[in-house]
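Below: the structure, in structure tokens.
In this view, the complex is presented without one of its protein chains, the others remaining in place.
The block that comes next holds chain A.
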Amino acid sequence: MSRLSFVLDGEPRTVEADPTALLADVLAGPAGRPSVRVACDHGVCGACTVLVDGRPATACSTLALAAEGRSVTTVAGLTEDGAPGPVQRAFIEAKGFQCGMCTAGMILLAEAFLARTPDPTRTEVRRAIGANVCRCTGYRAIEDAVLRAAALKRGAAPSPEPARPDEIAKTTGQPIFTTDLKLPDTAEGALLRSPHPHALVRAVRTERARALPGVLAVLTGADILALPHPTYGLWVKDQPLLAVDRVRHVGDPVAAVAARDAATARAALRLIEVDYEPLPPVATLDDALADGAPPIFDGPSPGAIPPHGAGVTTAKEPAPNVLYRFRHMVGDADEAFARADHVFTDTFEVSRMTHAALEPIVTIARPMGEGLEIWSSNQDPFLLRQDIREILGLAEHAVRVRTLPLGGGFGAKSFCKLEPITALLALRARRAVRLAISMDESILTLSQHAGRLTLSTAVAADGRFLARRATIQLDGGAYADASCLVADKAGYRVGGPYRWEALDVTAEVVRTTTVPAGSYRGFGGTQASFASESQVDMIARRLGLDPAEIRRRNLLAPGEPYRPGDSAIDCDLAAGLAAVAARIGWGERAASASDTVARGKGLAIGFKDAGGQGRFAQARVKVTAEGDAIVSCATVDMGQGASELFRRIVGRVLGLDPARVARAEIDTDQTAFDQGTHASSATAVTGEAVRRAAEAVRTRIFDFAGRRLGADPADLALAEGTIRAGNTHTPLKRLVLDYYGGLSAEFTGEGEVKIEADPAAALNAPIVYWMPNWVGAEVEVDRETGVVRVLHLVTAADAGHAMVPEAVRGQIEGAAMQGLAQALFERLDYADGILRNGTPQTYRLPLATDQPAAFDAVVLEQGLGRGPFGAKGVGEAGILGVASAVANAIEDAVGVRLTSLPFTPDRVLAALDAKAQQPAAEAVE
């Protein structure tokens, strides 16, 4: 240890630090600045940005020693008299963040940029913030924030709107995430992972690791075999906490260690010897389905498929290396195909992305009484409690899960992941254990589903869709996770928002020896929408029809059931298409800038169901004597704005400024039950439970006030904590103190929503609401390089009624940016089963500079939603239609059809070459 002296946020500081320590660790540790958070740990994302002598420094890639004698500024140092300073204020006003994980770094970057460029253009701002990654926002709001900061610094008057507590916390660097949490006496956990894609585990020797001073517990497959339920997964529970006799992907955990610190834990991992007997990898769908392919599992896995509804058959593990098969049939497909004037068959391939949420997956487990207390960056506190109880054989009441806001999720943090193994380490070590995996490890933990989709579509001469047969093969990777549900959704959504006489869809999950795939924003809808909306366009072009017109002819109308027995369409699909077509200038063609580039436009309507299946959510609202409210529910805030939504719902019901509504922390011992933060259900399901809870508490208040005032409760109104009866206004507090005395009292109301099962609906319960994503894209394709530039992207979603408009817009933009990245470059690059870009440096994430030159996120409020006050969620919408709109625009520009994601320049050029060699026009079948 040595003493390191520097000026920290304007104050001289001396801390004890290892001279080889990194600046990020010294600042977040002994210097007490939790806002200096490490995300990628590779210099890439900029989440750890601080200023050293006013210049941006990447604290995860800087020796603390380099700060000796210098002035270091963290985001906490930008406050003025404890209140947000101009740049922080501007980020709050412009809503320049969602989850907040990138925010400290972005604000400091902006501070340094504005010091040098006080009056920047948007283009200059875009280039500047292009240094750091934000996975949530899509960057427009951050650009607005930086431009606003420039104005505030030049003397513009700040907005009078008060900042919310979470906004202040995120912009001034207060600890809010699980990754910021520091419990006393906590050991560090670490996992030894397989270097092999597929191998038998012959022996695991841990003696040397156990003997290392500072090691508190070492676990292997042998330990987990002793558990009541050693495996987990959503329906099929095939994933062991640690590999037992076999590893099934590179990164599969084989052993776990708890030690006094992170370095000792890793040193212990290096002392564990594993004898592997490599088996042939099963890298691709074709490898897995080939005759004689090595089976990845020898026998059936635990778990069961829940009942489905009309027209659906399912099968668990129906064939070697096939995890699950979903089949959905409507009408008589043979008959419809026989009648068709045209049949088109096309195959599409989707790549897979990694979630790259900036907050790592972190769990802290602490033994407590006969059980455990757990903090986890997980979207599903109650499911986690249930899984941990079951896996470890504990009483349910003995497992207490607490959840703080997440630094981004996008599906990566849904369902059980590394929490049970952390819990087991804590029980063995008999102390708190923290397991925080790196971004590299997150990449090896869960991904989106890659897949192949073959669509045969029967069409009448006038372009009317008759029937579709689809075969969907999703690469589920090594373990089930949520794959079966994703297959359901991909299969059910592949018909898109169109009217069909018949459908015959099979969606399979194929196991491979790659990273397990699971929930990812869009959840099967992204894959299905890409294939379906690409093919709709191809059909239109083959039939010589306008792609907008063929859609109009086939779109479902508002009120029409999506499929027989299911809920009705709650949006105006044609109106949304018209809005987007108008904005993109559909039908007009702008001249290309040169001979080597060509411009084109494409439309798409991505589509999915939302709100989850047969969901159940509860909520509780308390009102204090002052009239303030506290809402308790278990939707996890991960930047989607759920907490603010709940505050506004409660505020609206109780006639209360939302600033007077607090959101209680999530704690399974205290919080109202919820089945989890999935499927964009926060608004429509939990939000509705919150509305009902607010109404229930209002009823109790009116009953009480009616009795005290001698008035009919039906004649009372509530506004800012005051009861109005006719012309009389009485503070609630006065009534409470009069009756309950000076020790005061509170009122509590509860509400719940259960979507009832209905076997007439294909997925055994009616869909809660429908989530369309209308997209228009204008692209420019360089014929010599194959580079596709998106000049204009219009993406629209229906919020029903936007309760928090800025959050709705932010969700659409952020999701669209993910969709655009998937269209153009972002993917996990597997070659021969080996992941070639499994680090933040090699995996390309979209930056501000990747935004389309013009980017319109359109919030439609079509008013047909069935959620609270007509609201619907939009969290996943924006990703659904982008890739197909871009593919359609490319064909419009240069006449080539890209059917595999992403549309990298070399693929585009290869397609152009192929077209040049085959000039003959494609005939209509």
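In this text, contacts are C-beta pairs under 8 Å (C-beta built on N, C-alpha and C of every residue); 3 or more make two chains touch, one makes a residue touch a chain; residues count from 1.
Following the convention adopted for this analysis, contacts and distances are computed from a predicted model.
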Chain not present in the shown complex, as UniProt names it (candidates "FAD binding domain-containing protein", "Fe-S cluster assembly ATPase SufC", "Anaerobic sulfite reductase subunit A" or "NADH-quinone oxidoreductase subunit E"): "FAD binding domain-containing protein"
Option touching the unshown chain, where A:262, A:630 or A:662 are the choices: A:262
Absent-chain contact - pick from A:227, A:630 or A:910: A:910
Of A:256, A:330, A:350 or A:437, the residue in touch with the unshown chain: A:437
Residue, one of A:32, A:175 or A:195, that touches the chain absent here: A:195
Among A:251, A:411, A:576 or A:833, the residue in touch with the chain that has been omitted: A:251
Residues of chain A (touch criterion as defined above) contacting the omitted chain: 19-20, 22, 24-25, 38, 41-43, 46, 49, 55-58, 60-63, 65-66, 109, 112-113, 127-128, 130-132, 190-195, 250-251, 262-263, 265-266, 269-270, 437-438, 440-441, 444, 784-787, 829, 831, 836-837, 839, 841, 904-907, 909-910
